[in-house]
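Excluded from the complex is one protein chain; the other protein chains are retained at their positions.
Order of writing sets the chain letters: A and B. Residues in each chain are counted from 1.
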Amino acid sequence: MATTAPDYDKWYDPPKGDNELARITDTVIRVTEVSRPPVGWYIAFAIAVTMLGILGMSIGWLFWTGIGVWGNMHPVVWAWDITNFVFWVGIGHAGTLISAILFLLRQSWRTAINRAAEAMTIFAVMCALIFPGIHIGRPWLPYWMLPIPNQMNMWPQFRSPLDWDVFAVSTYFTVSLLFWYVGLIPDLASIRDRSTTTVRRLVYGLFAMGWRGSSRQWHRYERAYLILAALSTPLVLSVHSVVSFDFATSQLPGWHTTIFPPYFVAGAIFSGFAMVVTLLVPARQFFGLKNIIEIHHLEAMNKVIVATSLMVGYSYGMEFFIAWYSGSPYEGFAFVNRAFGPYYWAYWTMISCNVIFPQLFWFKKIRTSLLGMMIICILVNVGMWFERFVIIVTSLHRDFVPSAWGYYIPTKWDFLTLTGSFGLFFTLFLLFCRYLPMVAVAEVKGQHSNSHAGH
Amino acid sequence: MSAPKHVEPVGEAPLHGLLAEYDSPETLKKAAEKIRNAGFKNWDTFTPFPVHGIDQAMGIRPTILPWLILGGGMTGCALALGFQWWANGVDYPFLISGKPYWSVPANIPITFELTVLFSALTAVFGMLGLNKLPQPAHPLDLSERFSRSTDDHFYLLVQASDPVFDEKETGTLLETSGAIGVEAIPEDVKSESHVPRGLQYALLIITAAATIPFALSAYARESKMTHTRFDIVPDMDFQQKFKAQRENTFFADKRADRPQIEGTIAYGELNEDDHFYRGKVNGVFARTFPAQVPIDEQTIARGQQRFGIYCTPCHGQAGEGDGMVNQRASALAEGTWVPPSNLNDDRLRQMGVGEIFNTITNGVRNMPAYGPQIPTADRWAIILYVRAIQRSHKAAVADLSAEERASLK
Partner (left out) sequence: MRRAKLNMAHDNHVQLDDNIQIGSEATDFGKKAFGIGGVALVLALVLGGGPFGREFLIAYLVAFMYSLAIGLGLLWFVTIQHLTNAKWSVVVRRVAEIIAANMSVLAVLSLFLIVPALMGNSTLYAWVDPAKVAADRVLKHKAGYLNIPFFAIRCVVYFGFWWLLSRHFLKRSVEQDTSGKAEINTKLQTLAAPSMIAFALTLTFATIDFVMSLDPGFFSTIFGVYYFGGAVACAYSFLALSLMWLQGKGRLLNSVNREHYHDLGKMMFAFGVVFWSYIAFSQFMLIWYGDVPEETHWFHDRFQGDWKIVSGALLACHFVIPFFGLLSRYVKRNRKTLAFWAFWILVIEYVDLYWLVMPTFGEDVIPSVLSLLVHLLAWVGVGGLFIGAAASRTKGLNLIPTKDPRLAASLAFENP
């Protein structure tokens, strides 16, 4: 009996269409039109959902029993919870950078990757927002951080960086979501117009808002998009700066240093780009998008990775130098302790993964090698997680008075919660790949047309 | 063009307009210029992506959206700054690590975020509003040809409602503009033009329901609770530990706070010397200073300094009981105030130094115990100084030195 070939096989066939524009549309949208995704997607989704379940379980147990299930203890009162928060927020920033800042800098190579990057931003920020929410000990009270009139006549402490975080990260989430959605509207319209079933047409049509591509509407759309990009740029700089303020406004050696805002932003861009590369290398392979997301796009991202690696390295160097220069024995000790104290293994992991390995991207062969970039980018993410860990834990575990020193050891619930957060991220990302266009179709078509037309 | 307009209905529906299809952005732009130059106003082009140069070709005027966004942003900025000032500085001011009530540097981050948030919300909803989106129905949806508008073809629609529109002439104009096809688009008479009833009701209910949380919040704010709160996490609210001043049935006296065991002494606090540590000799208040206290100028100077720190708020600089605390309490005139003693009274002149020591250490009447704050040696120094004050209030000329006598003259 002849079996019909699964329709995801056609992802590897040339796309339908008698002109390049039609082929671009078909390449991307046919991925969302298959009735069944490949087995690989199901397997990945099963793993991701399991990890999501682990997250749910970890959070449930945490809420029921309390923060004591984690390893947090004086003096290390912030540990994996905040490390994970900053880690995920940092990863989110690449999406906005690719969308907004590269748009402002007129880098047309962004159009192949910005949709996936923006989606990644939103999912990463969702993962990030979990951690401050669950780490507060009385998780039924986070609304106290918002200015809601209450019977105690109290208002939030607006002078606290932790409250700034609430506003910054929620603004970032909202604006990123809106920016992503606005970008999606024309592509959802494309899906709607290709729909063969009523349900599909109605669902995609609802979210497409009735977009038909009117030039008068495009005019306002373009202005809004440009201004959103112009707003998102300072927004992304401000969000990670506000996150860095959580530390820098304190007086702790290793935390209280003025370079934190731009240093954190550079680090965020660094880890975010690495995550985008890590996601796109397999995605373009499995979803047949190699002709749209090309090696030169990945190469450009790797160049940004090496540039931001150097910025991060510069910041490490400056902190170290000024720690000595300041003459403060606490500052000096903090940095010597980082390198040679009980957490030296974390520090050197951080240095090698963040500063040393990315330098391999100076070599074109490695920059354009899919395996090479996967390895280095995963190492970069590991290194950036360790950077946040080093900053938080080493500064806390030995601060001013030796009688207050301690050593932090994570518990299994710390591990499970971090693992679970990856589950949330990948679940959402896999759903995105399945149901939404992974490439900004209208933008790629526009760029193709405008660059071929000349003037 | 004063000839009467001729508009044929298409089937049973009136004509909405004429649609021309193009396969390249360049031909579309040229056609757009033609249509613009012909004086049409109610027309539009449709493209799968924004075509570079189409705005100029069509004569689209710049949108006011940027100004709206600026307004939105400024609103957010003012709101954020104003609210933070009012909430933390006026309505419920509190000091936090010495920062001023209205700490502008600390308010900047939230102000910035809200400026961006309001700007972005204005940008998105302003854009949707100005674009009249969502637009669920449009006559073009009925055209098969038009479905490629989001794919790879370009379209131009001239509406019949335009004053310059004439079906034949406009049709010819379009056909000669480089179009690969021209189609008459009927009005959409079959689709509903209103939002379905059911959906209207649903939206109404949802909007009404959305006000409930605010109403509850306002009620909670104004009402007083008549019952104790409910406990979501019992083991947090009722922790397995003993708190101060609570009951513990394990002990016979049922107190959770345990008193010191009789006879316990901390290291270094044996304090056997009754005279020095308790001002008593043989169980009676001493009338002499203990041997450890040198009676000299240095001790008096120390006593003066310590007196100035601990005693003057109530007893005043000259020990007359006229310190600031007394002045303010007396000014309140509440009738409950017991004024501090005048240290120069006969009663206190005759009081033994040991008894004074006991008063300082353990307090008396309104005066709290100063023993915990003032080290023992300092307490004796203060007493020496008090004696000096008392002496100075009833000094005889014979007590003065020669120079001092001379200066009085």
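Simple rule for what comes next: contacts are C-beta pairs under 8 Å (C-beta built on N, C-alpha and C of every residue); 3 or more make two chains touch, one makes a residue touch a chain.
Predicted, not measured: the structure shown is a model, and the values here were computed from it.
From the options A:Val76, A:Leu237 or A:Leu424, the residue with contact to the unseen chain in the full assembly is A:Leu237.
From the set A:Trp70, A:Phe179 or A:Phe245, the residue in touch with the chain omitted from the display is A:Phe245, counting the whole complex. From the options A:Trp88, A:Phe260 or A:Phe273, the residue with contact to the unseen chain in the full assembly is A:Phe260. In the complete complex, the hidden chain is touched by one of B:Leu18, B:Ala106 or B:Cys311, namely B:Ala106. Shown as candidates are A:Ile322, A:Ile366 or A:Leu431; the residue that touches the absent chain is A:Ile322. Interface residues of chain A facing the missing partner chain: 106, 222, 226, 234, 237, 241, 245, 248-251, 256-262, 310, 314-315, 317-319, 322, 325-328, 362, 455. Mapped onto chain B, the interface with the missing chain covers residues 52, 97-99, 105-106, 108.
By our rule, only the chains that are shown with their structure count from here on.
We define each chain's centre as the mean of its Cα atoms; on that basis chain A and chain B are separated by 28 Å.
Partner chain A is touched in their complex by these residues of chain B: 23, 25-26, 44-52, 54-55, 58, 60, 62-63, 65-66, 69, 83-84, 87-88, 91-92, 96, 99, 103, 106-107, 109-110, 112-114, 116-117, 119-121, 123-124, 126-128, 130-131, 133-138, 140, 146-152, 217-218, 220-225, 232-233, 235-236. Against chain B, the residues of chain A that register as touching in their complex are 17, 19, 21-22, 25, 63-64, 66, 138, 140, 147-151, 153-161, 163-164, 167-168, 171, 174-175, 178-179, 181-182, 186, 189-190, 192-194, 205, 209-224, 227-228, 231-232, 234-235, 238, 241-242, 245, 442-443, 445-446, 449-450, 453.
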